[in-house]
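Only one protein chain is missing; all other protein chains are in place.
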């Protein structure tokens, strides 16, 4: 039986990477927006969405030295992964590695409708994944990301959607680990809907329980994984309001019930929350007075970039201001991941 | 709930195709060997494996008029699907359709190792499958094929391998049906091993039960599917011997326990059996004195081609002899699918 | 692996019993109402519900000779199983056996709420079941019955209720077979609710697919089982109306998609339908123009007894009329199980 488990060496390698990413006080910058999505970020600021602008913008972020004490890893998309710096022609993964930041790569190929469901989705990308992972690893990636999405609605999420998405996440995680990449497991329960906090908590617990059962079925080495879940909140159209503390407590309880201790870190996604809320929730989560055996930190995209883009405006002359915004957000979330963020910070 | 089931129109369309393929007395020619596999068929006959030889050879088969009363459908690989006749530039799918034969297409992308198992396999090919299916349908395909492979060994098949392969077959079937293609569901239990007949029967029953549960989970419309299973036989290294009748009975019992009546046809794969045995087993299966509510026929590759290639030898001058061999094999298996084959035929 | 399958001898024994019960043109009388339920049948006719009345009434039914050509088996409750005839002190199971009717016994212990669901139910009775089955078998029982109940409602049936009930049915079936009793597997989808015909069909298909997967998981020998399902109908409060033919077709389609051919007979329960409808549905089901590889017959309680009780009124002087009613109902349903019932019969 032993043959189909990871070797001890691989376990040690993966475990080290995962622990580094989950260093207390640090989190992940999700800079893996594909060209289509970055469009929606650039457009409101009147930034032209061309490859050089995308490259330049990411370089700006990656070279912001003062952010590095709060950022342990950065997720790249395929295009960015093969971009290089404009002065010394260093590939971005090498740039990050040299800066003490661990480079990661999005390996899923997006969502499609899952037949037999009420327009629920399943994630594509397993075909040829092993070859791609080996190539990314060779070029400096140390971790990978795969996003599954579940929605709360009348008949949703269906058992079929939960099971299929969990099974694909597990298969992805298994392939990544064989290639030396730490899989970030992202089963996002969407913010859309008018469900209340309790409903989100129940669904999140059910989804996570299914995901961890699937990871066990596939003999995935949990110490060499990270979780990237949604924060447990009411749907964005929920008529009821909840305090930040209630949201934080529901979140911590849900994870205490489902996520094994062996997982080094839970890196929350912002998932539609704005910068202020994302930071406030993370901070409150870390202050909940319950045993939390994991690093509880961030893997934010928009919540680390909105103010940066607003400052930059696609103009190199604004780079300094943009960098300052990034430093501010990284610092605030770094503090929040320790429960030490104060509004006055 | 209704929305995520197939429309009545699509059900009718798929059901008609499936029933045509399962016309009593007819079966499927599996001519979907990819270039790599056809090499192993051509080589022993000293036939050069180039694209024109592959095209010419398939054209030879497809134009054998007298075979058509025994062949209801032919499975093509991607290359052959886009080949054309050498005289009137008709695409092969159109050639077949005009000849009253239903063209099908292999859509899986082969087997890879399934991590967390003792070198068991999983089938690739779900990424972008819907787009490919729509394209094939537009160009004349009416059905599709996806092969999953399970092996019998000390710890195999594992529950993980059975579940994962069943789930992928179901997902493939769901996508095909949405695109108007009848999915041929092929969960092959390999002939390799020294297991006895009973063990093969148990594993086959377990695999099929899991596959049909998965098809139900995905709301696949069974009337618009076909099954392509292994014949239930002892492993090829099994020290015990069994009569053709014992093998036929074990096969029929296994399918009576697992395959719903709604499935129009069970088209056996030859799976390593030679021409003689493949025909004899099929014939005996149809003679088993038990209620068998499906067409029980063939979807043979090698078992319909070995003698043909031996006669052809890659030489156009031998085309007539090759065609005669194909007519003979098609006729014998057509009779066997009615239980009317006699050795003297 | 072989050790934990039934012996060939036991398979043959069980298969013979199941086939006898499923003799074409015959069905089952469900006379297993416990004392509490019989109360609700006796009360409207002003019949006192005491043990002797219960015994006398069942004796009346069991001794109706002319019913025997339409009744292959009778299900008894525990009390009736140990009752005896009043003249020659013959136990009821012996009386039935001598009359060519196969005696069966209800072995479940009723429904309780299944925690963690919206008041769905689970069936009790597994504790000590093997001992009880051995005792019943020794005293003449040849088959057993276990009823699971599912309901259709906003969140029902839940996956949990479906899975748990299927698993208990399978475990019950496994125990029965080890003791030489043919298990009648009864997963009733309730008539309560306002759901339409399509919804009932989908739920029934889902439930049956899960039940047969569970039976396979437990290695239950299907040839030695019978199914007692609901007829697929709209909920009793459904605003839409459907023809008998539509109901019959939906029923046949549902079973063709889920029930293996190896199962000898499907013996429908009346489940709240009155005598007329129960007979009409059964008749129409047998006339549906689709392949139906099982005996499709009845296992009716109320639908074989309402008129009988109305005629009897608890008065021995009415025994003749009561018997005539029973003969009439048995004959009508016997004909319906062959699709030969005409309203004028």
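Just a few scattered comments:
In order of appearance the chains are A, B and C, and numbering begins at 1 in each one.
Note that in this section a residue touches a chain if its C-beta (ideal position, glycine included) is under 8 Å from a C-beta of that chain, and two chains touch if they have at least 3 such contacts.
Since we're looking at a predicted model, the values are computed, not measured.
Taking the full assembly into account, the omitted chain touches A, C. Across C:47, C:105, C:169 or C:220, the single residue that touches the chain missing here is C:220. Per the touch definition above, the residue from A:213, A:287 or A:328 contacting the chain not shown is A:213.
Within the full complex, the residue among C:7, C:50, C:155 or C:274 touching the omitted chain is C:155. When the omitted chain is restored, the residue from C:85, C:178, C:277 or C:318 that touches it is C:178.
Residues of chain C that touch the chain left out of the display are 1, 3-5, 109, 112, 115-119, 122, 124-128, 130, 155, 159-160, 163-164, 167, 171, 174-175, 177-178, 217-220. In the full complex, chain A makes contact with the omitted chain through residues 1-2, 5, 198-199, 202, 205-206, 209-210, 212-213, 216-217, 222-223, 253, 255-262, 291-293.
The criterion applied here is as follows: only the chains that are shown with their structure count from here on.
The geometric centre of chain A is 55 Å away from that of chain C, both derived from CA atoms.
Annotation: 43 Å between the Cα-based centres of chain A and chain B.
Distance between chain B and chain C, defined via averaged C-alpha coordinates, is recorded as 40 Å. Across the assembly, chain B contributes 1, 5, 217 as residues in contact with two or more other chains.
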